[in-house]
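Attaching a single structure in structure tokens format; questions to follow.
Note that one protein chain of the assembly has been removed; the remaining protein chains are unaltered in position.
And now, subunit A:
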Amino acid sequence: MESYTTYDYDVLVIGAGGAGLRAAIAAIEKGARVGVVTKSLLGKAHTVMAEGGMAAAMGNVRSEDNWKVHFRDTLKGGGMLNNWKMVENYTKEAPDRVRELEQWGAVFDRTPDGKINQRNFGGHSYPRLAHVGDRTGLELIRTLQDHAVKMGINAHMETTIYRLLTEGGAVVGALGFNRQTGEFLVFRAKAVVLATGGLGRIYQITSNSWECTGDGFSLASMVGADLIDMEFIQFHPTGMVWPPSVMGILVTEGVRGEGGVLKNSEGKRFMFDNVPERYKGEFAETEEEAERWLQGDRNARRPPELLTRDVVARAIRKEVNEGRGSPHGGAYLDIASRRPADYIKKKLPSMYHQFMKLGNLDITKEPMEVGPTCHYVMGGIRVDPDTQATNVPGLYAAGEVAGGLHGANRLGGNSLSDLVVFGRRAGMAAAEYAAKQTGSYQVDEAQVRAYIAEALQPFNNPQGENPFALMKELRATMQKNAGIMREENELKTQLEILANLKKRAWNTSVSGGRAYNPGWHTALDMRLMVEISEAVVLAALARKESRGGHARLDYPDPDPTFAKLNHIIRRSSDGTLNVVAEPLPEMPEDRRKIAEAKDLKELSDKVGA
């Protein structure tokens, strides 16, 4: 019989990106014994790839900035579908979380008076992103990693969780395996925090690393946790489009924050023609005004290149579809003609390096070619806005895997600070819950045995399919049928394809041994990826309107009915997924005034922000 090793923790954190590490630190501070599981080595999680910065209304560059302006910007960018209480918690706490990182050793870029510098980004009314050149994610993860090591975390590196374990409806641990050896591990835990990140790998063109296979969404859904807003996928407007092998790799929004402009093949700055009704009056209307803004004129409005990501991504797609794209099917992103070469190399060093090495292009001399790439999922596991608790006892979620904060579209820079604000809250709440669980560890041996047998099945299935080919098929069809622009027939087709892929995902074959076997890992990833793909498609079918990261060709406009609804994706007892529409949580009158302020002047006049 297959053997396994058992570990006991008060709090098990799954994922070691920004949210997971911050949760672990918070739980340790509460006195919990904490284990952290990560599919990669420590410090390699997808957080490391974040570039532009972390948003927090610190007011270091523009003293007018405060949480209320950030609150309004976030809700407005999110199509007002955000959970308002999460947004409030987030915008109020983000500055403290940034300062805390500095106190743990992070070294952010500085203002002339020696404070943490902040840069402009899409959808933010003021320069708000604390940053380190264009490698802010690396700074964040290394700081948290160092601090977590100082606090004494137990890290299980290169370990995959296959399933959560339950007892009497509560989560009591997880079954995983060591990727290096193939050995099975049982984690018995009083509380579990999911911090597994996103699902970009279900799409063909993505900025996400191999890890982003949506594990947490599926693991949670399988034990009965509700998901929310899964139709909202962020296609970042600027991914590399050439050469083919780097298609989708991110080009930071910081390029536009530093003054970069988007042009079509006719040399026209097309974003001036793409300002949506709700943002009219807040952006520069001429190139001359945009130029004055870049030079620091505070009376000039922001250039339309700094509109929200959903808007910019669709505008680029439109230019390409109407025949005004660049040679490789993107738009031109030009910083070369806007800033001196030295400045570009100082502020955007990894972009310079990335294009030089991978694209044979000097961004200080020539424009880049860019196009949309799947970057982020706004939806996720539904959580309590204060504790990050799911509807399943003992299960918490934080970071990209949790839903609610970003509504229909996330503002750039709002992710890194999301990780630390809600990672901390989840870690604290999980530790408090764990402290109340006085009974002994409960794990159902039969459940463990059944899952191990399931996980090993591809080794005993010589006639099964190649898991890599299967994954390729999933990603290509999701891209085609449930990508940046959607319509009913394609989504329905995709549901049929997924039903078929779901069966085939349980009929794969792998060769070789269990030690560090990517074929096996891919086979098991596929089982989770088809589940979460289905949730995305079902929610996308149900929302018959266009809003934020969900755009329907057959319903091209926002619909006031859907403006009041979140979609909950719930698994019924027979295992099928269903979409339930629920009214948004009621926003109190004083908060509504902030959220709905027409512009910054009204915001400051009416609510004193």
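Criterion: a residue touches a chain if its C-beta (ideal position, glycine included) is under 8 Å from a C-beta of that chain, and two chains touch if they have at least 3 such contacts; residues count from 1.
As a convention for this text, contacts and distances are computed from a predicted model.
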Complex member absent from the view - protein name from UniProt, among "Putrescine ABC transporter permease", "Putative succinate dehydrogenase, iron-sulfur subunit", "Lipopolysaccharide export system ATP-binding protein LptB" or "Peroxidase": "Putative succinate dehydrogenase, iron-sulfur subunit"
Selected residue (touches chain absent from view) among A:Lys115, A:Arg269 or A:Lys480: A:Lys115
Options A:Val11, A:Ala27 or A:Leu42, residue touching the unrepresented chain: A:Leu42
Chain not shown, touching residues in subunit A: 40-46, 48-49, 99, 102-105, 107, 109-110, 113-115, 132-133, 135, 137-139, 142, 146-147, 149-150, 157, 180, 209-211, 242-246, 249-250, 350, 353-354, 357-359, 466-469, 472, 510-513, 515-520, 522
